[in-house]
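The complex is shown incomplete by one protein chain, all other protein chains being positioned as in the whole.
Chains here go by letter, A and B, matching the order in which they are written, and residues are numbered from 1 within each.
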Amino acid sequence: MIGEFRIKTDGPGCHDFTSAVADWLTEGGAENGVLTLLVRHTSCSLLIQENADPDVQYDLLNWLGRLVPHTDHPSMHWITHRDEGPDDMSAHLKASVLPVNLSIPVHQSLMMLGQWQGIYLIEHRDAPHERRVAACFQSI
Amino acid sequence: MIGEFRIKTDGPGCHDFTSAVADWLTEGGAENGVLTLLVRHTSCSLLIQENADPDVQYDLLNWLGRLVPHTDHPSMHWITHRDEGPDDMSAHLKASVLPVNLSIPVHQSLMMLGQWQGIYLIEHRDAPHERRVAACFQSI
Partner (left out) sequence: MIGEFRIKTDGPGCHDFTSAVADWLTEGGAENGVLTLLVRHTSCSLLIQENADPDVQYDLLNWLGRLVPHTDHPSMHWITHRDEGPDDMSAHLKASVLPVNLSIPVHQSLMMLGQWQGIYLIEHRDAPHERRVAACFQSI
């Protein structure tokens, strides 16, 4: 089965949509197979990360901002793509090193995630966006 | 269906092969399912990124070169793998943080990419190479 998730974001952040995905699998009668997710944008990411301590998400966003500063930071003076604002090219760079797609085995209707794993959309842009994630479940 | 793409590169660069993939799906009669791509090398990458402004690709390559300089740069003095030239270990490191495989849902014969997404092979080595990308389309 094929579908799409829509996620509203409001600046850089980690949006846990694990339960929406789990519900979609259950409602569609998925049993055994593989779930594929693909975010349809080039300035946000998908990520499986810890779902327990929110500090992990806070530190992750902070670290990404230090790894790839906004392009009005002096260290980024050499950037040429500047038409869409100081957060745009840094968003593309973050989106290049974090996943754009995820593939998750499903067993007996449950994603085979570990106990501490959640599925996140990571927003890299400063302004609010509605992000679209394509989904496909394939039975084996 | 299973196939392979061959892409000739000529030093570091971003090679858009989206249309070759789309043609392969169309010619093979693919309708609904998932496309899997895997680059069969450890010193280049696959990436879905913006297909509009070429400056994005230029900045991406520049940023990767700053994140992981060639190993004749003083900051990389601690590197031990040097037999294949100063661009080799940095290529392996870039290839470790960018994707080696992509999974893309296909709906009604079209990849569910966003409007601004293209599929790229990113070459990290300095010399020309012929790169091979394995492909598999699975119907649902």
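Here, contacts are C-beta pairs under 8 Å (C-beta built on N, C-alpha and C of every residue); 3 or more make two chains touch, one makes a residue touch a chain.
These numbers come from a predicted model, not from an experiment.
Residue in contact with the omitted chain (choice from A:7, A:22, A:76 or A:97): A:97. When the whole complex is considered, the residue among B:8, B:40 or B:73 that touches the unshown chain is B:40.
Residues touching the missing chain, restricted to chain B, are 1-2, 4, 34, 36, 38, 40-42, 68, 78-81, 83, 89, 92-93, 95-97, 99-101, 103, 132, 134-139 (touch as defined at the top). Contact between chain A and the unshown chain involves residues 32-34, 47-50, 53, 55-56, 58-60, 62-63, 97-99, 102-107, 112-114, 116-117, 138, 140.
Definition applied: only the chains that are shown with their structure count from here on.
Here the spacing of chain A and chain B, counted between their Cα centres, is 20 Å.
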